[in-house]
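To keep things clear, I will list the structure first and then write my remarks on it.
Every protein chain except one is present and positioned as in the full complex.
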Amino acid sequence: MAKIKIDAEKCKGCGLCVLYCPKGHIKQAKFLNKKGEYPVEILEKDECSGCSFCAIICPDLCITIYK
Amino acid sequence: MCGNEALAEAAIIAGCRFYAGYPITPQNEIPAYMSKRMPEAGGVFIQSESELAAINMVFGSSLTGTRAMTSSSSPGISLKQEGISYLAACELPAIIVNIMRGGPGLGNIGPSQSDYFQAVKGGGHGDYHQIVIAPASVQEIADLTMLSFDLADKYRTPVMILGDGILGQMMEPVEFKAETKPEIKKDWILDGCKGRKPRIIKSLILSDGELEKFNLKLQKKYNQIKDIEQRCEVLYGDDSEITLVAYGTPSRICRSVVEKLRKKGKSIGMIRPITLWPFPERAFKELAKNVKSFLVVEMSCGQMIEDVKLAIDCARPVHFYGRTGGEIPGEDEIIKEIEHING
Partner (left out) sequence: MDKIFEKPESIRDTETHYCTGCGHGIVHRVICEVVDDLGIREKLIGIAPVGCAVIAYDYWDFDVTEAAHGRVPAVATGIKRSLPDRIVFGYQGDGDLGAIGTAEIIHAANRGENITIIFVNNTVYGMTGGQMAPTTLLKQKTATTPSGRDEKKHGFPLKVCELLSVLPGVVYAERVSIHNPQNVLKAKKAIKKAFENQVKGLGFSIVEVLSPCPTYLGLSPQDAVKWIGEELTKEYPLGIYKGAA
């Protein structure tokens, strides 16, 4: 099982990770970050396989993955 | 050896190890000479696809700390202006040779001095200057080319050697006086960040007020160059009623005019700017104390004359005689003009 860390302050909310997470594990948050963007957040209940798709497609280096 | 070849050899002796250029008359002896000599000297010769590419290759080579040069003639120099502005902005040393021909447009291949404004007023965009050097003999081409590389490195600035078709083609004896000078340490080059922090060489300055600060820093450097690097030759400065002003090929003709008229007992002298930027203002100011009037002789419709007037604050009459479109002023024409001024 893997763990994802998202830097919500850096995130511009493009949602590409949301689009490509095979488990639908990531969603757009309801709060605004300091940039005035809705960042993404992890749904903690789901299991992450550590495929890293979210980090690979992230244009803003917001995602770190641990396994 | 012709002027163009002497220039190329002097560059190699001065440590130039990168040359890029595009053929154009009347400077073709420079790339031809470089194509043979540069590989022998362990340097790089590239016949580029354009003058734009050549000046930008020089930009690339210079930022590695290599002594780099390009050469061309008037229409090609117009194309290089973009790159010269970037070199000035990035404070990169480089030598740009302009063996001027008749313009505007394609003009002709006759000798000319009609790129004076472009050279000394900054032909590219932005608040910058380049040092402009004007040799008048093959020997001087050799000496001043070597000096140009030192000045370029010392001030981290592009230097233009401004000649004309006659100087480029002229055959004269030449001696290459290679001086060994302490190498100027270049602690700003890009060569990979091994053992140091990464460096950036750029000209985009977006933050508020930063570009003004940078431009004022450049101006400080330019003022220092103005203080230290003014060069000229003065003939009969102390007792001349009329002083001829000329650089490059016309200065050779004027020298002969001065000697002829002196033999006839006329009170005549000459000042020959060697640096066109910085313009030798101090020498002009000094001369203006004694001289009654100046006659500027150029192979153009009158460009350097503006700097002469500015240098002496219009304190004396400044006359002009010029030929343009690849034509050369004759001694007789100049003498006639002097007689006309003297009434």
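Labels for the chains are A and B, by order of writing; each one numbers its residues from 1.
By definition in this document, a contact is a pair of C-beta atoms (placed from the backbone, for glycine too) under 8 Å apart; a residue touches a chain by one contact, two chains touch by 3 or more.
For clarity, every value in this text was computed on a predicted model and none was experimentally measured.
Residue-wise, the contact with the chain that is not shown comes from B:199, picked out of B:199, B:213, B:289 or B:336. For subunit B, the list of residues touching the undisplayed chain reads 17-18, 20, 44, 46, 48-50, 52-54, 56-64, 66, 68, 82-83, 86, 90, 190-195, 198-204, 206. Those residues of subunit A that touch the chain absent from the view are 2-3, 10, 12-16, 18-20, 37, 50, 52-53, 55-61, 63-67.
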